[in-house]
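All protein chains of the complex are present and in place, except for one that has been dropped.
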Amino acid sequence: MTGFAIKRILKGIFTVWCIWTIVFFLVRLTGDPTDWLVEDGASTTYVEQLRQQLHVDEPLHIQYIESLKDLLTGNLGYSRQYKKDVILLYKERLPQTLKLALPSLLLGAVFGVALGTVAAIKHDSFADKTVRVVTVVFHTLPNFCLGIIMILFFSLTLRWFPSAGSATWKSYIMPMLTLASGPTATIARLTRNSLVNTMTNEYIDGARMKGVSEINVIIRHGLRNSLSPVVTRIGMQIGTIIGGSAVVENVFSWPGMGQLLVTAAKNRDFQVVQLGVLIIATTVTIAHILIDLSHGWLDPRVREQVK
Amino acid sequence: MDNILEVRNLRTYYHTRTRTVPAVDGVDFTLKPKEILGLVGESGCGKTTVARSVVGLINRRNTKIESGEILFKGQELNGMDSHRLCGIRGKGISMIFQDPFVSLSPVYTVFSQIYEVMKAHDPEITKAQARGRIIELLQNVGIPSPELRLDDYPFQLSGGMQQRVMIAIALANNPDILIADEPTTALDVTVQAQVLDLLLQLRDRYEMAMILISHNLAVVASICDRVCVMYGGVVVEEASVYDIFDHPMHPYTKGLMASIPSISGDRKEELFSIKGNVEVIEPPVTCCRFCKRCERATEECRLSEPPLVEVGPGHKVRCFNRDRED
Partner (left out) sequence: MEDRTDVLLEVDHIRKDFVQKAKKTRTNRKGKVTVKAVDDVSFTIRPGEALGLIGESGCGKTTVSRVVMNLIRPTEGKIIFKGTEVTKHNIMEFRRSVQMVFQDPYASLDPKMSIREIVEEPLRVHTKLSKKDMDAVVIPVLERIGLSREDLDKFPHEFSGGQRQRIGIARALVTKPDLLVCDEPVSALDVSIQASILNLFKTLQQDLGLAYLFISHDMSVERHMADRIAVMYLGRIVELAETDELFSNTLHPYTMALMKSIPVPDPRQKLTREYLKGEPPSPISPPSGCPFHERCAFATEKCSQERPEFLDVGGGHCVACHNWAAIREGK
């Protein structure tokens, strides 16, 4: 198992490096950042000076090697736009995003599994059909759409929740619901299908024939054996949620990392974009490693294979 | 009390969107303590549905027990609330299934699967108390060095060992009845012989009655005391194992026996084969269910269903032409 974990972590580091490299070249394809940083009519010498300062005058491969060195030494750069060290910038913004993303993920997981289980047990009933229809709606509705609808309805018409900012607990409700809607729907559908499938297995009847009560049959044997794909999907939702937060934070003017990233990309603030992507890539990669390890924990057959 | 299980006029129908399939359509049988009763027939004859109806293991969404009494030690099981039924499953009546690989939960160890059935009927029992009993059980079902097997998962065991674990689970609470649904069909012949012998020995050791469901007449002949032959959801012939093999009376029973290639005696060029296929007849049934495939069917057979008639001590046949020689 340890060998498997180490191998998996090394693969993860490689993935993150690949993503970082791609992003490095992608942002530089968008053009020269100095265009945004200097005012119109600035002298060419000033522009040249700035270009040297930013190292954008050097050939790309030299820039790449320099950046890689900086990355490894922890010198991640300086945001021209915010006039701040990027690490400090993310120290402010990241917690804001996490405050939103983590509860949303939890909400999605708990509600998703609960709804999926109910739908599966009452399979083909009215409750099941309702869950199926509602989840399709939330699955297909884009975050920004749902966000705007909520603002229109709950903030502007009913005046229950504020439409922007992160001042009170009330500010959390709408962005969290928006962010959790997609994952809840996905997880609910998957849990339902997986559980319906598991419940047709003969070992379910085997458990019933032991005299185990139906609720314990569902939890101990049904859910336990359906969980592998569900856990995978929950882990993958981390990517969806962080990606979604870029949109949701903009809709609700939430001062988080997503909002920062969008502005930085617009302004060719390379260092900010690069660190942002690095953080997201690392988080998603770690999530995937945890998913893989959880399979070993959930399923003895997987444990046997990786031994 | 004479009979440990009495089933009277059991009807279990399976409903699809377009039609009703009478999987079991009026089955009566009794089971005495320590008796091994064989339910034999081809796929679709209703033998498994009978067993599943007895313990309430039917898919309630599309299957319904339409009528019937299922008396286990005098208690009515049909319509019993699920809490009391859970108290009987795994303690009064246990069941083992055809394919042990899919009937054992894949993610739990041998120990925890057996512990679960003990715990379900004795919430006080601790793992330490159970351990000794589980090792003894595994020994009784013929698992070598059981201490080493306790922490194995089902996929680490061979098919024969898995079926033995299944049997250990079924016996953990000393049941009065063991229902074995095709217990050896998924196993190799040499392992089948081991498991059949084990079931016979366990019947004596645990003093339990057994219902053996099988499509294989030879398996039934080798361990059963009494046999019910089923066709189209009803019992067509019931007799002691000797009577049924010595003097089969129903044309279906005779046909089944003639269609098995034999392992001894002369090699036949051609086997007897029952013409046609099993057909679903929707209720109400107004003919003999076997008449379309029967060589001796008469007009009477096409107009009304023959009753199950006692023709000798404990020998019952459902056929109008039972006395005709052919």
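Chains here go by letter, A and B, matching the order in which they are written, and residues are numbered from 1 within each.
FYI, a contact is a pair of C-beta atoms (placed from the backbone, for glycine too) under 8 Å apart; a residue touches a chain by one contact, two chains touch by 3 or more.
Remember, predicted model here, so these are calculated numbers, not experimental data.
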item	value
Where the missing chain makes contact, among the chains that are shown	B
Touching residue (missing chain; options B:136, B:151, B:188 or B:207)	B:188
Identified contact with the non-displayed chain, of B:274, B:288, B:301 or B:317	B:274
Option from B:4, B:107, B:219 or B:249 whose C-beta touches the chain left out	B:219
Interface with the undisplayed chain - residues on subunit B	42-43, 158-161, 188-194, 196-197, 200, 215-219, 221-224, 241-242, 245, 255-257, 259-264, 267-274, 277-278
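By definition in this document, only the chains that are shown with their structure count from here on.
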item	value
Contacting residues of subunit A [partner subunit B, same complex]	123-124, 201-203, 205-214, 220-221, 224-225, 298-301, 304
Of subunit B, residues touching subunit A in the complex	55, 57, 61, 82-83, 86-91, 94-95, 97, 99, 102-107, 109, 116-117, 120-121, 153, 155-156, 166, 169-170
